[in-house]
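For this view, one protein chain was removed and the others were kept in their places.
Then we have subunit A:
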């Protein structure tokens, strides 16, 4: 088996590069994506290779450029619209929801919108309240959107390629703290047509005692917690959601019917969130009868993100919180 180590950032960069090469209609626009090489260097080298026509620096006007991207998608192009962070997408959210997501339905199939909105989502490090919100639940709420949340480099590569090739609006939630993390990638995953299907979760670690469902950076913490718990004889099945919408409820149900216990782990706020949706689905589906204890959610603390390191660290789930919740659930 041949493996290479690739960071999430490089995986995203390569995916965009290959898709730009493959289809002339694909182009990237956003703040600093061209000459700055990307605020987080995700689009490094692309402007040099593809030029002004395909890699477009925009003024700081999210509502305007998101609308322009949607219009371009309606007229036959395949834009990748970068939000420097998804916090800024709130300025443009009307274009994402009302102009992109709903149009295929309102037009009864006449007008499709093949667009990808991508950028870092959720908490970072020390960027405080206005720059740390997780938008998975907000976008995951809306019919007409696909919402993807990759964790590993392989996820990033395969899901971004799928998102770009998808003929529908896709919200692609990256994570700034994951950009620099290297992962081993198989030879197979280096193929130019390596695609990960949107809407299918992946079992990152098999286990029999409890199902732990997560997305994005929190998957790393779940795996770390699982390693600690394994030493005490508790085997966690860690599921990486990969996609927020459509949610792979079946994968979660199958796992719960095996383990009889469930916790969800996310960085976002608890109320009306991703975990809330998963728990509701489990209640309503065949797995409910297999639960030996109530399913619970591990989430970010229900506050705006503070700045001081000690406060910030205690505003998001830590490995010890996951371990604690697993043990509570198993003892319940």
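Following the convention adopted for this analysis, a contact is a pair of C-beta atoms (placed from the backbone, for glycine too) under 8 Å apart; a residue touches a chain by one contact, two chains touch by 3 or more; residues count from 1.
Just so it is clear, contacts and distances are computed from a predicted model.
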Protein name as given in UniProt for the chain not displayed, "t-SNARE coiled-coil homology domain-containing protein", "Vacuolar fusion protein MON1", "Large ribosomal subunit protein mL44" or "Pyruvate dehydrogenase E1 component subunit alpha": "Pyruvate dehydrogenase E1 component subunit alpha"
Residue among A:71, A:182 or A:306 that touches the chain left out of view: A:71
Missing-partner contacts on subunit A, residue numbers: 27, 53, 56, 58-59, 61, 63-77, 94-95, 98-99, 103-112, 114, 143-144, 146, 167-168, 246, 284-285
